[in-house]
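One protein chain omitted, others in place.
Labels run A, B and C following the written order; every chain starts at residue 1.
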Amino acid sequence: MKEFVDHYQEEFHQKYGVRTDLAIEAHEVIVEKEGPPEIPGVIVNNEKTEHALISRVTVENEIGARMIGKAPGHYSTIESPELRQHNREIHEQLGGLLAKEIQWFLEQNQVGAEDAILVVGLGNWNATPDALGPKVVDELMVTRHLLELSPPELRKGLRPIAAIAPGVLGLTGIETGEIIRGIVNQIDAKAIICVDALASRSVSRLCSTIQISDTGINPGSGVGNKRMAINRDTLGIPVLAIGVPTVVHATTIVSDAMDILAGSDPAQAQRAADVPQRTSFNLDPQAIMGTQPQSSAQLLTPQQKQQMISKVLEPYIGSMIVTPKDIDELISDLTNVIAGGLNSAFHDEVDYTEIFQYLS
Amino acid sequence: MKEFVDHYQEEFHQKYGVRTDLAIEAHEVIVEKEGPPEIPGVIVNNEKTEHALISRVTVENEIGARMIGKAPGHYSTIESPELRQHNREIHEQLGGLLAKEIQWFLEQNQVGAEDAILVVGLGNWNATPDALGPKVVDELMVTRHLLELSPPELRKGLRPIAAIAPGVLGLTGIETGEIIRGIVNQIDAKAIICVDALASRSVSRLCSTIQISDTGINPGSGVGNKRMAINRDTLGIPVLAIGVPTVVHATTIVSDAMDILAGSDPAQAQRAADVPQRTSFNLDPQAIMGTQPQSSAQLLTPQQKQQMISKVLEPYIGSMIVTPKDIDELISDLTNVIAGGLNSAFHDEVDYTEIFQYLS
Amino acid sequence: MKEFVDHYQEEFHQKYGVRTDLAIEAHEVIVEKEGPPEIPGVIVNNEKTEHALISRVTVENEIGARMIGKAPGHYSTIESPELRQHNREIHEQLGGLLAKEIQWFLEQNQVGAEDAILVVGLGNWNATPDALGPKVVDELMVTRHLLELSPPELRKGLRPIAAIAPGVLGLTGIETGEIIRGIVNQIDAKAIICVDALASRSVSRLCSTIQISDTGINPGSGVGNKRMAINRDTLGIPVLAIGVPTVVHATTIVSDAMDILAGSDPAQAQRAADVPQRTSFNLDPQAIMGTQPQSSAQLLTPQQKQQMISKVLEPYIGSMIVTPKDIDELISDLTNVIAGGLNSAFHDEVDYTEIFQYLS
Partner (left out) sequence: MKEFVDHYQEEFHQKYGVRTDLAIEAHEVIVEKEGPPEIPGVIVNNEKTEHALISRVTVENEIGARMIGKAPGHYSTIESPELRQHNREIHEQLGGLLAKEIQWFLEQNQVGAEDAILVVGLGNWNATPDALGPKVVDELMVTRHLLELSPPELRKGLRPIAAIAPGVLGLTGIETGEIIRGIVNQIDAKAIICVDALASRSVSRLCSTIQISDTGINPGSGVGNKRMAINRDTLGIPVLAIGVPTVVHATTIVSDAMDILAGSDPAQAQRAADVPQRTSFNLDPQAIMGTQPQSSAQLLTPQQKQQMISKVLEPYIGSMIVTPKDIDELISDLTNVIAGGLNSAFHDEVDYTEIFQYLS
């Protein structure tokens, strides 16, 4: 699980007291606060399908990026409460929607139909809620080595796929970004797709939202933290990120509970009730420490609130996560949707029969 | 993960507004509320070792049971914050303490040195925080089948151990209690030891407390819930339970946060600060709905509070758990401590060399 | 992995020097040896489909059983070299064929459409070639607990399925048969289906044959071996066995090599070349020690042969197995075929939507 924080988000947070990974969510905040839905440099486009709501946000330029708190690029989310239900047929359809989005992202980033792609499963296979990336890699149809051994005439229209789940820093002692950069330097990949479990700021989004973006993964830049970004700048090729929120930080839940109880801003409580899937106000401990213009009536100082959060969560405090009890089944279903979407985006309508016959 | 709830607990909860699995915790509540530490029918005994605090509570009779809200029997807890630290040497020592407690419980329950024992690893191996039981079973030295094949003269002083991790209801479609009863009827076990991950009511106890008791496991008795108890009554032989809290219900955390913020009862806040490892007031949603004499000044009705909890946790509400981020490493260490303790309690100072030579 | 040996097999082996788990194979041996294909009490029926050869053998009575060396009952095999190829579409078709066979067996054994079934995954999940049973159980749609909580009007036409992978004797210390009998006594199952990896006597059949029978599993009855049979006699309800050969004993391979080299019986070599998928002569060490009328010209005494086998395989000798290098992928594919076949046989054309809506 990575924390998506960069300077655009920081600035947005200073202004609106909200921290969010989802471009569509940030867009919503602005519309609520500022009124009319036109934001310069930001294009939003929604599509409603039978089982999902697809939202596509394009941040066109620096102005839009600073407005919405997101780096310039494309952001799509597929939202469906049915992702949380164990229905194989609907999941196959959602995998199909994901495949189309991925193909669109590949085209947008000039990745050709025969260009090799490296899929990276981020996260820790030993901890169920963080195992999504490694599990997806496990289900991928990997073809790079097969195509390398085949004569060129058979490879036509086929895409070489490589995949790795490098393991988290605590298991390897090596930054994930370093491992990926090392591998990319050795192979001929034309794009990277990272799959990761995310920490959400709202329970309602858990395991029901898939986000695809082409701005990569930008770990925080706190004190002593030299963690390397995984994006086009650091790796030299397009980096798509596919993420699903599977946990919420416990501090978020606790702070949220206090905010609701404090309830000094009835409008806020109202909004929280109206758009639960979209907005997460002041839910993280850092947010609590910052300026919070929208909850001026709140009775607690940030310091007091932080103390109370500590009281509930000590001795773990910042390292507790909240996750559904049946997270193992949810992860298993999400793995099928995402791996299915990737396999279909990569290899759809191609025929490997000849290759396999040649090789066997 | 099982919920320990029986009629003794229910009565205790009605009186003190507190629900707890730990006898020592219940004892503490009474002492706080009622004054002098003598409770008829309840004997408490503490021991401080270099790395742990061991508390032994004996509930002698029905009077004591109703006072303290725990069925008559023995309850030991080994508490050590060092269980949360990755120090193999200290963990070996803690495993040694556990072995001694287990041996004491076996003696108390008239289980002879050569009597066969069935160890049952409860919980779901697919979900990291619930995988403790199955992982312990994986590390056990299982001997029953070896001893059955050996001549009697070689078996002297050796204990037949059988072990199974039956899997949770969602995986098998069968009540765990039914599976255990079925197996016990087939083999000659003289005692059962269940190992399970528990849901705690306090963050501070997570992964730092091991509880041993001989009153078995008593799942709740709610509407439509016919879940079978796992104890001497239902199985006919002594049932020891070894449990470690690895998660807290999210509703507990949220309710706790609201209580602290409500803070209308300063004494309570004070006590919470003083004895964080011992007392968990009103932390579960059901508690909130019940009588709460000690927080009379609280401003929220239980209904209001429940609504607010729902707002924070929907759509998951009752099915969210809170667990440390590094739960995989904590479970791995706890597995070593408990499996080490069991192996040592079962087979210490015995020599299997001859058996193995005979069999190979 | 179980060894299928009973007194019928023993007698057949005495007569023909062949030991085989497959009824169809035994039938073939007789036809070869005795001439015309009519065997009293034995009915054979073959069906050729696009991707598989299905052979159905019915042993009608004691006479047939003694002739063919198989207990009275039904035996079907689905043979397809395409089981060894990674082709999802063909595998789905083979799963469909399996589903039909299973449904036929259930009907033959008077198991009703709403009767509960217990599926047992035999074998050791820690050893890849023996993990087939546990992996199939992992992929099953288990419904017994859901249906028990549903009102009767919703359960119409739905079949309660329970499932367990009990683990091998070395892990549990308990006979698998004892565990199953214990569970069956607790629940209302009307039939048992065991899934197991088998030891084949021929490399050519590895991972390309699925066998279904209704005579259960009969472990050997050697000295000191009290292993309990898993069949209708011991459990009181029909026991179907689904097995796939995933390993060959190393002694079989070595003995086979010696036989081929000895080659004193050219007819035998010829037959071996002609029907490689069907017949395995004298391939196990016990067979070598017995009467072998068909290889009279062989130069080695059984003792000499056994010595030579020992020389090749010491110090492991009888405990070495031969398996394909890519056994992990083969097991993974076979798991999909068998779990798919079972899920389809159990739940085809039924709709769980209402149940799930009721329960959620």
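Note that in this section contacts are C-beta pairs under 8 Å (C-beta built on N, C-alpha and C of every residue); 3 or more make two chains touch, one makes a residue touch a chain.
All values derive from a computational prediction rather than experimental measurement.
Residue C:A127 is the one among C:V31, C:I90, C:A127 or C:M228 that touches the chain not shown.
The chain not shown here is touched by just one of C:V59, C:A250 or C:L342, and that residue is C:A250. Among A:R66, A:K100 or A:R181, the one in contact with the hidden chain is A:R181. Considering the whole complex, the residue from C:E107, C:D233, C:D328 or C:D348 that touches the absent chain is C:D328. Contact between chain C and the absent chain runs through residues 81, 84, 124, 126-128, 170, 203-204, 206, 250, 253-254, 256-258, 260-262, 272-273, 276, 300, 308-309, 311-316, 319-329, 332. Hidden from this view is one chain, which touches chain A at 142-146, 149, 160-167, 169-175, 178-179, 181-187, 224.
Just so it is clear, only the chains that are shown with their structure count from here on.
Separating the centre of chain A from that of chain B, both taken as means of CA atoms, is a distance of 37 Å. Our note on geometry: chain A versus chain C, Cα centroid distance of 46 Å, whole angstroms. Among the residues of chain A, none is found touching two or more other chains.
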